[in-house]
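One structure, pasted below without further comment.
We show some of the complex, not the whole, and keep each chain where it was.
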């Protein structure tokens, strides 16, 4: 075993969003930092998550644009196209490569020492890389992230049963795909492959897809996906995955089987706890427990990001990494706050939310709802992208914004404004003092806030 | 020569929700100690102020 001379203020395990941000942040504050990564920098997000899916979805948008071209007077000689799947994958990989090498450059420019290999913490709280190199540090940030979770169901090992990792590497477009699990990942994949031309069936156990978003948003998304011929089965349980002459037969409890070329299992993700090594952490159903400072039950070891499974999102991992770094370097002082962290589903149209759903808000507050439909938004009309709405949930006493739910164009961008409103405790009456540029999609947020107050100009007045 | 790392300082600010709440409760927002970003007085600060205030008004000084 090699023993390194160097000793660090902070050692980070894992180079995903939580880890690389923690490392850079700690370095920015003057700490001497090492980071250990066993695969590629950027973690799930850059390599197998956020970025690859968005590259595919954009391709889908191009195809949709093309399909509405004729009605706008752009007459293509032919509207036929084929998907060159190896090229799709290669394009995606080249985007990923640029971003991951970008992360490495960021780390180097901040003088973070880079170790490649599997890190495990030993009994002395040293970090051991590939069972050989020992690194010593004052504090450890364990940001191992997550991996796909599997279900224990007969036939799960069929080679045509895929994880999202596998699906994103596939260089033959499947004709048919069954998506088991209609959460965010399942639905984004469904949307992406639908746009490329695959025939999709989504199978969800709960009574609606993406149960985490507002009921109305989920319902509209369901309707829109069905219109694109995505088959959606809710309240449906699968019992077995059987081989059927090279296809997969997905057996359904009390119903007819679904046959598909490939099956995507997208039922959730589990913390990757390989880095724990010899340390016993307080756990909670496979997750490393952390306090509001992102510190684990073991003093001096922090665990930001998917590894604590509080909210498995890249931007949450970013923030957790920042908080962990600040506390590791300067002592526990910065608390994690997540009440204004948005969630986005990158479908077309996009679905986005922040704060409470209407159901949740009504339990705790006396609420007023403001609503604006994109059907009446000038930019949405001009762009032919006018399905959806913005719903603002405010408390009726102070006009505080409790939640915002959007289905529609630019939802992912508009929701950041809503997050800012919530973070800065800006009331609906203050929002409408701001001048929103015209024509913009985000005017819909302005109008929805005005509607909370009964002052929206662009909403037809209900007659009594 | 080390870089000047003096961080920008800020105005005394309050959030709109904090202002609405203070108005509603008859609290002078300027008396509330701000703990929010930039020292901004937040809703939580007004709520805390409210609970701190009560006993102090009973205190004979």
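The chains carry the letters A and B, assigned in the order they are written, with residues numbered from 1 in each.
By definition in this document, contacts are C-beta pairs under 8 Å (C-beta built on N, C-alpha and C of every residue); 3 or more make two chains touch, one makes a residue touch a chain.
Everything quoted here is computed from the prediction, not taken from an experiment.
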If each kind of chain appears just once in the picture, what does the full set look like as a formula? A x2, B x1
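FYI, only the chains that are shown with their structure count from here on.
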State, to the nearest whole Å, the distance from the C-alpha centre of chain A to the C-alpha centre of chain B. 35
Contact footprint of chain B on chain A as seen in their complex: 397-400, 424-427, 429-430
Which stretch or stretches of chain B touch chain A in the complex? 15-18, 20-21, 24, 37, 40, 42-43
